[in-house]
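For this depiction, one protein chain was excluded, whereas all remaining protein chains were kept in their positions.
After this line comes chain A, so read on.
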Amino acid sequence: MTHPSDLLAAYAADTISADRADSVARHLAECSGCTAELAAWRRVADAVGDRVAAFAAPPARLRDTLLARLASVRGAAGAPVVPRYAAPLGGAAWRRAVRILAAQRRLVDRRTWLVAAVVLAVGAAVAGWSPPGTSEQVLAIVVPLVAALGVAGACGNGTDPADELVAASLTGVRAVLLARLTLVLGAILGAASVASLGLAWVDAGAPLGLFAAWLGPMALLSAVSFALSVLWRPAVGIGVAMALWVLRLLAGGNALDGTVDRLVEPLWRTSGPLLLTAALLMAGTVLLLPHLPAAVGRRAYGR
């Protein structure tokens, strides 16, 4: 017999569904242990109920003050009831965009930036040291990985300590997510570009070749990671991106047969279709975001 121990508190508070309450009641009829547990919960519930009941109800003047303040909120020169962006943030669209971006910088976990910077720096150093002609391969391995992890860390579903605030703020979830993606990808793209130019300058490779080595796979891996992290959860996004990455590593090391090689290799070539696929994947995710079922946004909700 399993005891419904963790339902008894909710049963005492009368906050579980009727059919669950029925099954608990049936169990209680034949289990003295759980009945004693329930008695303890009832004692707690009564004490808390008494305490809360001792707090006086909101006085009428409170309601009056509140309604008066309401009128002043609304009555300000016929301002709209729910203020829009334009008011708090200033007119021009580009200025609003800049402010949203600046706000995201503080909200993205600092560790995301730190890890991305360290890995990129180490990768660039290794690429600089490696024998001529292999710098591209190093960049093709390092940059996409950093981008995929960074995007999952910054945009992933449930990773944001402030997401309750974001949900209650006036900025749409799409704008926030897009801003965050732009910021993270932009920063990594910028850093990788600087690294490539630096490598080209020390004659580690041709500039275009260096760029082409990482741009395509970075776009694809971060798009895959982004879509899965947002629509599902970060662990899945990171997992799938890492799987692609490891397959490519193994294929490069001749550990796998030709089939896998032929499947993975095109993903590591910068091409129009590849970049288009990545862009469509990201755009689709952003478009889909507001239409996700309610529970997806909140893992903690537990249903």
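Throughout what follows, contacts are C-beta pairs under 8 Å (C-beta built on N, C-alpha and C of every residue); 3 or more make two chains touch, one makes a residue touch a chain; residues count from 1.
To be clear about the criterion, contacts and distances are computed from a predicted model.
One chain of this complex is not shown here; going by its UniProt record, which of these names is it: "RNA polymerase sigma factor", "Transport permease protein", "Succinate dehydrogenase cytochrome b556 subunit" or "ABC-2 family transporter protein"?
"RNA polymerase sigma factor"
Can you tell me which of A:13, A:28 or A:275 touches the chain that was removed from the display?
Checking each option in A:13, A:28 or A:275, the one touching the absent chain turns out to be A:13.
Specify the residue from the set A:26, A:43 or A:105 that touches the hidden chain.
Answer from the full complex: A:43 touches the omitted chain.
Applying the definition given at the start, please give the residues of chain A touching the unseen chain.
Answer for chain A: residues 2-3, 5-6, 9-10, 12-16, 31, 33-34, 36-37, 39-41, 43-52, 55-58, 62-63, 65-67, 69-70, 73-74, 81-83, 164, 167-170, 173, 290, 294, 297-303 touch the chain left out.
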